[in-house]
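What follows is chain A.
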Amino acid sequence: MQAAIDADDTAPKLVLKHARERGDRPAFREKDLGIWQTWTWRQMAAEIRAMACGLAALGIQRGDRIAIIGDNRPQLYWAFDAIQAIGAVPVPLYADSVAAEMQYVLAHAEVKLAFCENQEQIDKVLSVRDQMLSLEHLIYEDPRGMRHYAQPFIHALEQVEAQGRAYDQAHPEFFEAEVAKGKGEDVAIIAYTSGTTGNPKGVLLTFDNLLNSARLASEMEKLSDREEILAYLPLAWVGDHFFSVAQQHVTGFTVNCPESSDTVMLDLRDIGPTFFLAPPAIFENFLTQIRIRMEDASWLKRKLVNFFLGVAGRCGVELLEGRRVALKDRLLYALGEFLVYGPLKNNLGYSRIRIAYTGGAPLGEEVFNFYRSIGLNLKQLYGQTESSAYVCIQRDGDVKADTVGRPCPGVELKITEDGEIVYKSPGNFVGYFKNDEATRETLDADGWVHTGDAGIIDDDGHLKVIDRAKDVGQLSDGTLFAPQYIENKLKFFPYIREAVAHGAGRDHVACFINIDLEAVSNWAERRGISYTNFADLASRDQVYELIGGCIEEVNRTLAQDSALRGSQIKRFLLLHKELDADDGELTRTRKLRRRIIAERYAALIEALYSERDHVEVESQVTFEDGRKGVLAADLKLREARTFGREATERRAA
Partner candidate 1 sequence: MIIELFEVAIVGPIMEMIGFPAFFFEVVIGGLMAGVMYSLVALGFVLIFKASGVFNFAQGVMALFAALTLVGLMTGTIPLFRSQVEWLALPAWIAIILTIVVMIGLAYLVERFVLRPLVNQDPIIMFMATIGLAFALEGAGDILWGSEVKPLDVGIPQGFFMWQGIQFQIFDMWAAGTAAVLVTVLAIFFQKTRIGRALRAVADDHQAALSVGIPLKTIWVIVWSVAGIVALVAGVMWGSKSGVQFSLSLIALKALPVLILGGFTSVPGAIVGGLIIGVGEKLAEVYWGPLVNGAIENWFAYVLALVFLLFRPQGLFGEKIIERV
Partner candidate 2 sequence: MFYREAGQFKTSYGADQAIFPIVQDRWFVGLVILLAYAVVPFVADEYMLQAILIPTLAFALAAIGLNILTGYCGQLSLGTGGFMATGAIACYKLMTAFPEMNLLVIFLLSGLVTAGVGLLFGIPSLRIKGFYLAVATLAAQFFLSWLYNKVAWFVNYAPSGTITAPPREIFGVLVTGPSASAEARYMFTLVVVTLFALIAKNLVRGPVGRAWMAIRDMDIAAEIIGFRPFQTKLLAFSVSSFYVGVAGAVTFAVWLGSVETAEAFDINVSFQVLFMIIIGGLGSILGSFLGAGFIILTPILLTNTLVIGLGMQAVTAKHIEFVVFGGLIIIFLIAEPLGLARLWQIGKEKLRLWPFPY
């Protein structure tokens, strides 16, 4: 049995290993009650043991599915191991999803026990419980406000652990035995993809999938057990699971959990992680923050900062990649590091970062280069839930802004003749839960996963993801139309939060713009433009001009590329509401759900391709408390300036 435990082929086994090898190293920290409470690997192992036995005491069997719902709390991460330890399967859910969304997953996974963070989650689950016969138990971690919940099937984690310890006393062999039973090919988790289309699919990932790819990635990046990471991304997202769980279990580094979702920025600064993952939205957001805050700075300071950012723009990336740079620039950069970049990175909490990843969606080149130029080793990765997030990662010193780098060690990757990216990864999933047909579509007989992404492999063997294959289309005149490519260019502007480009089968490109409330309102204030709410602000002519300017810029760059010149944006409108995951317009990872948007805003799209200069719209919104409401508005439509060949050439000349 001991041999089986030492096999290190499942997460729980790895926990026991770390408890033995680095028992006093911190495994988890959480900002709670004002300080960073710390748990060593030994303590963590003990907690997990108690939890696991507690679950067993509640009658959880091998193979049962158990939902985990909540924000990034150590106890919830431990739940993964506890559940896996007794051979059950954790099913993480997005904490911010509304009850209806949860219901589907809970029902589909036939969840037997829901492991909730707090009253909020418990309430959501209870509200849809009657449709779920499988659900037998609820556990909550935070007792706040729970005293009036008399139902016998709701348990406090404390009690469960207490029972667990008792159970452990009674059956001292139990825990090790259960852990030993686990094997690498067992399903480790079912990760439901917040698919951009249709219902979520439950991706079955084994320990081998997760741990092997995590090992390869860690070796590649030379991760040690001294890394510090901040776990702030939804723990239902495979990306977070890969970093905060799989890689932690492999390398034994420390995971830090923020105090609350609205103190993440502060906590990031507190911890100063060495290894950092964030979706593009966050990097774009931070950059917007920087710009806004700098606008309020004194004239002199702005000049200074802009000057040095200029220097960085000239030579920052080169220096980062160790290429040759003129001495003058070297010195200037060094000075800039002290005066600007250093403090800047420090204020954001980046200064200790050795490796920063962005993934989940493409990141605008400009944003990407900005961070690299101030010395942040930011790298793009490409992965999917189906590959345990492990396909391509940019290598140090071999980074191109417009690619996601070469395939990771152990990954085979090719482009099918119709331009789709397919791969074989050690992380390849074993199938969709209870959905063989979908499995067959995605995972072909020879083990290739079909990504549904259109891409090319450039001469250096870097993968360049263009767009979702099905999104890439042509205008009526046959010119190539890659919406995401255009949208990302737009989203680089701090004033633009989201953009939706239309044009497939049309004679020109038009788009919806979601202004960035923070940036634009700030912009409006310094111009003394008063407004009542988002819709009002978005309807102001000045704002239309502002955005028009941004679009003009994008058109100019598009015009320089012969292939894309045709897909310049001719008309646009500013949406009266923010696209929102709660309204199903975005995925929980903020990807556009084009079909839904197209349906919901059909009227607007038609208007864009008509001669009209305004259009009434009614759209439903979901309020914080889950109530639905209707928002009516009268939107303006505007032309944007476009450029012909000669215009751009004159600029070039």
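We adopt the following convention: a residue touches a chain if its C-beta (ideal position, glycine included) is under 8 Å from a C-beta of that chain, and two chains touch if they have at least 3 such contacts; residues count from 1.
Picked so that all candidates are chains of the complex that A comes from, given by their letters.
Keep in mind the model is a prediction, meaning the values are calculated, not measured.
Candidates 1 or 2 all come from the same complex, and the one touching chain A there is 2.
Every residue of chain A that touches candidate 2 in the complex is listed here, in rising order: 29, 34-38, 228, 269-272, 290, 293-294, 296-298, 301, 304-305, 338-340, 342-347, 349-352.
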